[in-house]
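Here's a structure for you.
Omission of a single protein chain aside, the complex is shown with its protein chains in their original locations.
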Amino acid sequence: MSEAHQIDGHHGHDAHGHHEPTFLEKYIFPLDHKYIGMQYMLTGMVMALFGGFFAYSFRMQLAFPGISVPGFGIVSPTEYNALVTNHGSVMIFWVAMPVLIAAFGNFLIPLMIGADDMVFPKLNRLSYQVFLLSCIVLGISWIVPGGGFGGAWTSYPPLSANGDYSMTPLGSSLWLTAVALEFAAFLIGGINFITTAMNSRAPGMKAKDVPMTVWMICIASIMFMASVGPLIAGAIMLLFDQQLGTGFFDWKRGSDPVLWQHLFWFFGHPEVYVVLLPATGFVAEIITVFARKKLFGYQTILYTAIGTGALSFFVWAHHQFVAGIDPRMANIFTITTVLISIPIAEMMFLYIATLYGGSIRFQTPMLWALGFIFEFLIGGVTGIFLGASGADIYFHDTYFVVAHFHYTFFPIAFIGTFAAATYWFPKMFGRMMNETLGRIHFWGTIIPVNFIFIPLFITGAAGQHRRIYNYNHFPDVSTPDLQTLNIVATVSLVILLCFQTVFLFNFFWSMWRGPKAPANPWKANTLEWQAPSPPPHGNFPPDNMPVVYRGPYEYSVPGREDDYWPQNQPN
Amino acid sequence: MGATMSGSGSRRESPDLRVVHPPPQARRKAVPNEVLGMMMFILTELMLFSGFISAFTISKAQAPAWPPPGQPRLPVEATAINTAILLASGAMLWYAGRRFDKVGPAAARVPLATAVALGLGFVTFQGVEWARLLGEGLTMVGSTYGAFFFLIIGFHGLHVMAGATALIWQGTSLWREKLTSDGFWAGRLFWYFVVLVWPALYWKVYL
Partner (left out) sequence: MIVWLLIAADALACATCQDPDPRRSAIYLDMTVFMSLTPLIAFAGGGLWIWQRTRAIR
């Protein structure tokens, strides 16, 4: 490629000066999107350890009420509530979001579209710093007097609005502040993602040549930005209620008791698709590479994602079927909820169709991708049960709901992450992960997961209520004869957590000791694999930026020697 | 860059694998980075204010009487004048943008300064009204009515101040002849947003 047709669409910014960055500049305050992505990823992993530990502590209490949990001690009712609340918040806001969107978004978007960096590198760095601050504030909220916030991740008033009810006057405000900061971080990040994907694509990369992952992360970012406003508004009002004593959510002073729930779920439901879409993007990437087939129905998948995105703004009240909303409204929301499962199911079927007739290689990333489809389908199908408002009146706030959303969130936040991490690891660190350990970890995770959550479907359907510290005190919402199932779930959780050490070991060991990875170990088409592993600062040689000639999924094209066809190869 | 090789439209159909395709053209941006980023930010801001407004509308619908008896009335007429001031500021800034792009950066100085001055006038006016209302006993804690008033109008006031600060900052770079056309465009967009949500807030909260 000659000088003539390189960058122009590519910005030049001062971050690409020619001096060698110092350690501080490179690892602590980096401007390079790859390092920011890794910072997000490592922070997310640390937060995941917290989230997992919390789950372990309260699940032990549920299975063996009153015991002194090894590593935690006796779980008091307040602590139980704080554990449940912070488990949920951490896993959604500080694990799924930063890892799926921020970490992989930062790392992958510029590489996949053939750019040298994000368009606003300084905003990018700011985004991570705000995020880190939010983690610190959250951590502080756990140790202040009164303990961490215990009003559930949904934080419904009046419990959350009034320190006398929640008994955590400081913890609840810090929690809320942390959530608000985290939103600010993703807002900044999202602006960057979308602008970069719009304006910095390699010459020749048209809309249909953009890899699915980039599309999905961008759609997710747009959804996030369009839905988060009302929740920020609500959070500010709630903070005022907590700290100034205003009455925005105080029904005693004439405010609407379910107003917060609307503001929260207006964001909350799009949010679940915000984390879902990036994961489906990774899966799309992986199944095409490991089935050596073209992605089936690229455009349809794109439209289903956009359709889901649009519809997800119309379904939020399905979380409030029993909150006292008008039954006619409940009917409307039932219909929209059932409608939204159509595009998502369609997407899953297209993925399965992609596999059909492919020459599938069962390597670790592929196992995870297949695991994702399988587990997520269970989650989606049970969502339809809950979406039917009549059924939900019974199911609401039982363990059935818990099992439902874990069957969606676990595939997304963990299976999706493991798929992506094992797939892009060679690119991130320039080394290969160990395949055997990868498989051990896969089976050691996927089997316990089902043994955790299938029992919860059963106890939930039998009427066991969620968010209860000790069922002996509430016999009418418990299922004492099903206590064995609770024990099964807890024991499986412990097994699952133990198997994660395999991943951590594999990850960090391979990072330094794994065999060196070639630039394109999986023989994939997308541009990130055409850069060296790990990509240098600026990703591609500045005088030889990639130029795109075709779509990202041209595998096994008849008549070609290789079964893959990189996007930047002229022929 | 060969304008004749417009894009690479035919590459998908070409069945001959040996054909060496001409390299595609470099990308031209439909919308500058700063402007696109600002548009996304404004989308969030728009939803933030929508959230406030719908919360307000719902709470208002719950109340038996609005404004609650015994609470001070809001200054409807005075604020109408103030609304005009803010709109004038927006128009001035639009004019500044036109001058910047059509005539040259120096020509934008006076209208930009006027726009900022009008904006600051708006906030000052609001501040005076606030002081009066507080004196009459309208507080955030006293009633939801007061709480929403200070919340929404206060939030908008913060936006005006932030926008004015941004414009002043842009003004200094304009004077030093460093302001880019795209950067100015993004700055103006934010101000347009601040100016244009105001009538909606005024309509909902005051009237």
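The letters A and B name the chains in turn, as written, and every chain counts its residues from 1.
Everything that follows uses one rule, which is that contacts are C-beta pairs under 8 Å (C-beta built on N, C-alpha and C of every residue); 3 or more make two chains touch, one makes a residue touch a chain.
Just so you know, these numbers come straight off a predicted model, no measurement behind them.
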Contact set of the excluded chain (shown chains only): A, B
From A:Gly390, A:Pro480 or A:Pro515, residue that would touch the chain that is not displayed: A:Gly390
Contacting the left-out chain in the complete assembly, out of A:Tyr156, A:Trp251 or A:Phe314: A:Phe314
Residues from subunit A at the interface with the omitted partner, ascending: 198, 222, 226-227, 230, 262, 266, 310, 313-314, 317, 321-322, 324-331, 334-335, 338, 384-385, 388-391, 393
For subunit B, residues in touch with the removed chain: 6-7, 28, 30-31, 36, 39, 43, 46-47, 50-51, 54, 57-58, 61-62
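Everything that follows uses one rule, which is that only the chains that are shown with their structure count from here on.
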Distance between the centres, which are taken as Cα means, of subunit B and subunit A, whole angstrom: 32
Subunit A-touching residues of subunit B, taken from the complex the two chains share: 1, 7-8, 11-12, 17-21, 23-33, 36-37, 40-41, 43-52, 54-55, 58-59, 62-64, 140-141, 143-144, 147-148, 151, 155
Touching residues (chain side subunit A, partner subunit B) in the complex: 1, 4-9, 11, 119-120, 123, 187, 190-192, 194-195, 198-206, 222, 225-234, 236-237, 240, 244-248, 253-256, 259, 262-263, 266, 547-551, 557, 559-560, 570-571
